[in-house]
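A single protein chain has been removed from this complex, and every other one stays in its place.
Chain lettering (A, B, C, D and E) follows the sequence in which the chains are written, and residue indices restart at 1 in each chain.
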Amino acid sequence: MTILTALAVLGCLTFLLAFILIVANKKLQVREDPRIDAVEQMLPHTNCGACGYPGCRPFAEALVSGKVLPGKCSVSPDEGRAAIAKFLGVGIGAEEKRVARLACGGGNNVALNRARYHGIQSCQAASLVSGGGKGCFWGCLGYGDCEAVCDFNAITMNTFGLPVVDIDKCTACGDCVEACPKDLFSLHPISHRLWVNCKNLEQGEAILEECQVACTACGKCAMDAPDNLISMINNLPVVDYSKNHQTQIPIQRCPTGAIVWLDDKLGIIKGAESKKIIRKGQRQEGIS
Amino acid sequence: MQTMSQADTTEPTISLKMLKAMVGIGIVCACLIALTFEYTLPRIENLKAEALNKAISIVIPGMVTKKTFGVDRNNNLLEVNNKDKSPHLLYAGYDENGKLMGLAVEASGIGFGGVLRILYGYDPEKQAITGFHVLESKETPGLGDKIEKSSDFLENFRALDVSLNEDNVTLKHKITVVKNGAKKNPWEIDGITGATISSRAIGNILADSTRQMAPLINRHKSNLEKN
Amino acid sequence: MSVPAKTKTGFLDSLEKSPATDIFLKGLWRKNPTFVQVIGMCPVLAVSNTAENALAMGLATAFVLLMSNTLVSILRFVIPKQVRISCYILIIATFVTMADYAIQAMSVELHKALGAFISLIVVNCLILGRAEAFASKNTVETSVLDALGMGAGFTFALFCLGAVRELLGNGSLFGIAVFPASFQEWVVMMLPAGGFFTLALWLFIFNAVKRAKQNKERGKALP
Amino acid sequence: MGFFNFLQNSFKHGIHPAEHKNETKDLPIRQFPFAPLIILPTLQHTGIPSQIIVSEGQEVVRGQLLAKAGGFVSVPLHAPVSGTIRKMGYVPTISGKKVPGIYLESFPSSSQEVPEGKGIQVESATPEEILQGIQDAGIVGLGGAAFPTHVKLKIPEGKRCEVLIINGVECEPYLTTDHRVMLEQADDIFLGIQYLQKVTGAQRVIIAVEANKQNAANHLAGKVPREAPIKVQILPVKYPQGAEKMLVSTLLGKEVPSGGLPIDIGAVVINVATTAEIGRLLPHGQGIQERVITITGPGVKQKGNYLIPIGTPLRFVLEQVGTAENISEVYLGGPMMGTAVANLDISVTKGTSGILVFPETEIRRKENIYPCIKCGACLDACPIFLNPSKLGILAKAGAHDEMAEKYHLMDCFECGSCAYMCPSNIPLVQYFRLSKNRVRKRKASIT
Amino acid sequence: MKPESFWHIFINASLINNFVLAYFLGICPFLGVSGKKETAMKMGGAVTFVMVIAATCAYGINLLLIAVGAPFLQLISYIVVIASTVQLVEMFIKKMSPALFRALGIFLPLITTNCAILGLVLFQTNKGYGFLESIVYALGAGAGFTLALMLMAGLREQLDFAEVPEVTKGTVLTLLIAGILSLSFMGFAGLGG
Partner (left out) sequence: MLNKTLNISTSPHAVQGVSTADIMRNVVWALLPAAFFGVYAFGLSALFLLITTTVSAVLTEHFLCRFSNKESTVSDWSAVITGLLLGMTLPPNFPLWMAFLGGVISITLGKFIFGGLGCNVFNPALVGRAFLQAAFPVAITTWYPAFLPDRFSTYSVATFTLPFMEPALDGFTGATPLAAFKFSHQATAIPELALGLISGSTGETCAVLIILGGLYLIARNMMNWRIPASILLTVFAFCGLLNLINSELYPTPLFMLFSGGLMLGAVFMATDLVASPVTPLGNWVYGAIIGLLVVVIRIWGGLPEGVMYAVLLGNAISPHIDNLIKPRVYGTGKR
């Protein structure tokens, strides 16, 4: 008797439940392209926005709809991009790896601090207090906002208070570009190795009092560079990267080492005639 | 169109499969549950009865046999079977000679942490409460639950006076809870220090219940004594 | 309190060779449902006021987990995807009802202490979670192992909580007095708040141990 | 907390910092020597930089136009001294950015007289002519903000100026320039008021003076031209009463809408020194060449109120007045809203109202920053009723957008009352400035 | 037995024996969904709503089961009916009011396996509540759940900006706050008695 009641009750119940589920199954199916999930799984989930989309999911949607190629994701390793390309049956659309480059060589061993800053230890905050106190108005303040903002630990501050970009880790997400109050960072293809390492707009050697590696706008690099590769604009040399720029000639005669060659392994290479700065410690705090 | 027709052809089979799976599992489950129930039922009943007997024998010490009574709508006391449900259950305990030793009455009220259910023993002969046992409580452990553990407190219920007036309808004295150490009269309960609310709750439950039950029991005393 | 944990890890590490023990130990330790995954908290907190209750609850849960995992694994090709959750619930509810009656048949006192929480095993996310995440995708043998591991882990966690709460809250373990009679009970441990605090304490210890281990590994990796 | 605040007839909240005005308030304005080299940035005002119209090597006379206005929100720049343009290049400014500018070598022995220009007479000129005249004279708000005055005076379509408020409040501690100007240039002020009345069409004029400048108020009240609708009103001393919004609230009992200007409730507020400058320059068609600056602070030897040519380098100024041995901080402006100077090669500009010098011994910087204890002192101080406590916590966590959207960050005008009161020494103003900067940057990048 | 007043049932379910802080029911959503006030509010609303529906259903089922004589099927029928009811409600809301669905819908599947719901109907049956009492009990429990969730959400939102030590971040902190809240709620003991 008990078993029969149980069978009847549960039979009815399960039947009812099954019925509801069947109806639900029929009425409420959401049709979304399953490939979006799959592609999103293959993306790095950093939501860094380097691709120009607000996050990895929108980028995945764009990938699936064919609006964009996987190569646009600069964060994924090559295998990852290849996997997505294979999955979607499209080309990788390889773009050259880009990295953030700093346009300042004025660490505290060569550049003076005119005033001692007190307050929130961040470049953005310091730059709002009379520019932060650095002698050079354009130079790096060295409080490391870029280091803090980098999600990939690609930026570290060196002993002289200058950020150093680890090009292997850098994904060109652009966060440091936005963070720097002095606008010293910019994103460049990794092949751009001829590099103007200064943003000083003043002409003449007066600036050398503030910073020993500043560009004095002497124009030697522009003169030496073949094929009008470099032109002086607003007292600064500007490299025309649309021309062949794989040459170290322009850096050779630079007196201060403001134009440099960036080598993946050796780091910053300065020209033969540039002053050798051997000071290991901090430069004396200057007069104001 | 193509996807539509595909869906059309597959859906009935899926639905059928769903139905089959669910109802099948339902039936298996029903069997399992029913079998377990059948198998464990006698043992559970036994254990429950044992527990009840134990509780009753706490409040009616020395009880040997018992009978269950229920109160019907007209305030009559009737003997009931175990199976029947009644809002008020009384258990009459008898010694080996079949003499009525006392009654165990269930009562409940609101304590410190919610509902408090107790079983108390009532001796119609002495017109006194002979003990109580907590069936369900949410009182604070270590404090409120002293009502079950404190021997001083339980001492109150050796013979708590609930004697009736001559009219056999009202109580002579209402059970009251007094501050610890202030008990002077047999109808007073010595409260527990630090668990005032809980000890008061017991007093209130007993007072409420006895006001109704004591006259009732007295009325049906003869009925109860028949064994 | 962290000392047994440390020695145990070492001991367990040596055992983690065969895949079978690996699955089992994952549930017991590395993926411990309570301390690591933090799921199925409701009974963990509610019935861990004494070691005995905790152990009983843990075993009941482990039983249901084992049975349902097995059955789900057996039926994994029969149950259609759309109704799987409902089917799992049906299966789990059945075994919970069975466990409920079994405990009632064993001891009324225990059943009273555990109260409605036996029934609430049905909605313990641990069981449904294992059915969904593991049993429905794996063979019967591995599912059994997984259930055993998870069940043991759950029971272990419950016992950890119950032991601390009973020790401090009642001065006893499994009802046997541990401290001298004049021990002052910490009533708070028996209260709901004590459950929260004790669980937080255990999670804290687990976090701290994990952290220390990570730091140690990092320290090793550096030189 | 602010228990006694509601007794006063003034705007709500605010603070009472120590005044320190006694040292200079009785010292008459004195002409300052001309520096051998004048440094003139082209951006001395809020808005678009002026455009240089002279060339290197050119000789200029005092008052000659050096740079013309770069647009509507811009003013021209006049030569503060007679001399030779030595160089054009980037010149340092207080903001920490270098802007294009002029290095002007002054003639050592020039009479430094300013030639008369084409004057604008208040009786005959039209409001538009006066407005143009004010721009041509290069006049900006001399209170400190340096906002081009003619922009402020241009009443937008559909709005009407009912009351003209001449702001002689000078609530910043230490500063006494406006005080001295009111005492010494009363005639210029009243002439300036006439120009301003004509431009704005205001029927009522209130000259607001704080109670700590009673003698200036009395002096002005005695000089009010007959039947002119001008009232001198004395206000209780409270910071930041000199801020436009606060002043309007005190005088009119109305609030300027959030994000709006005083003209939205029918008022125009002009600084008293600006008014005097209008009255002084316009009849002669000259441009602004110098301004009154209070040089004070415990590190200064010859404190006083000086008439200093625009562009005089700070180093020259301090050398002239003499400073203590151990100077540690120099501020342009008052201690509440002034800016610390990092480089003494910057020069005095039109917006410089004071130069404060503090030696090391007088600096009481609290390096010990405690966590915010939510005491609410900042709420009771904030004149625009923000919640600086919450804003500070959000700023620390970097929630800039939430600050702007939910807590009216952009209404903050950085008066510093909150940071002044904060017992935990949290650099609230700097946080807000930083966050505002971030929000502006983000908004700019979106549009 | 003296029947409890509705007022007492409500106070008891919401404050004295708060489902989360005293019975530990619904701990999973309590830990999970208490991060933001808005979601906490919605979750609370959704749970209360489902509680009332579940209480109604359970009352009916209980009557039915007693009539049929199969009380041993109580648990399985409760859970099955709750699950399907929630699903029905979800479908219904989706059809009738998309706005409401967007506000509550995402929480509904979560609630199916919420022990607070099942706990509610089991307690309600154990206590032998009548229909109206059951509804009041469900409302009280829902209100208590929402209250606890909201208090926790408010505190957690504030603590987002605090310098919480690494070791206590996350679940540990939430549990400790829950413990302190549970202590605070002890103040309500004996209320309405």
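We adopt the following convention: a contact is a pair of C-beta atoms (placed from the backbone, for glycine too) under 8 Å apart; a residue touches a chain by one contact, two chains touch by 3 or more.
Source: prediction; values computed, not measured.
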- Listed by label, the shown chains touching the absent chain are A, B, C, D, E
- Message: One chain isn't shown here. Among D:330, D:355 or D:404, which residue touches it?
- Response: D:330
- Contact partner of the left-out chain, one of C:38, C:188 or C:203: C:188
- Message: Given that one chain is not shown, which residue among A:81, A:98 or A:114 touches it?
- Response: A:114
- Among D:17, D:242 or D:279, residue touching the chain not depicted: D:17
- Message: To test your reading of the contact rule: which positions on subunit C touch the chain that is missing from view?
- Response: 179-180, 182-184, 186-189, 191, 193-194, 197
- Item | Touching residues on subunit B - with respect to the absent chain | 112, 140, 142-143, 179-180, 193-194, 196-197
- Task: Go through subunit E and note every residue touching the omitted chain.
- Result: 37, 150-151, 154-155, 157-159, 162-165, 168, 172-173, 176-177, 179-181, 183-193
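Here is the rule we use: only the chains that are shown with their structure count from here on.
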- Message: Quick check on the contact network: minimum steps from subunit B to subunit D?
- Response: 2
- Item | Furthest chain, CA centroid comparison against subunit C | D
- What's the chain with its C-alpha centre farthest out from subunit E? D
- Task: Taking the mean of all protein CA atoms as the centre, name the chain whose own CA mean is closest to it.
- Result: E
- Distance between the CA centroids of subunit C and subunit E (whole Å) is 23
- Averaged-CA centre spacing for the pair subunit B and subunit A, given as whole angstrom: 74
- Query: Where does subunit A touch two or more other chains at once, residue-wise?
  - Reply: 2, 5-6, 9-10, 13-14, 17-18, 21-22, 25
- Query: Going by the touch rule set out above, which residues of subunit B reach two or more other chains?
  - Reply: 14, 18, 21-22, 25-26, 29-30, 33-34, 36-37, 140
- Write out all the pairs of touching chains, ordered by chain label. A-B, A-C, A-D, A-E, B-C, B-E, C-E, D-E
- subunit B contact footprint on subunit A (complex, rising order): 2-3, 5-7, 9-11, 13-15, 17-19, 21-22, 25-26
- Enumerate the contact residues on subunit C facing subunit A in the complex. 82-83, 86, 90
- In the complex of these two chains, what residues of subunit C are touching subunit E? 38-43, 45-46, 85-86, 89-90, 93-94, 96-97, 100-101, 116, 119-120, 122-125, 128, 188, 191-197, 199-200, 203-204, 207-208, 211
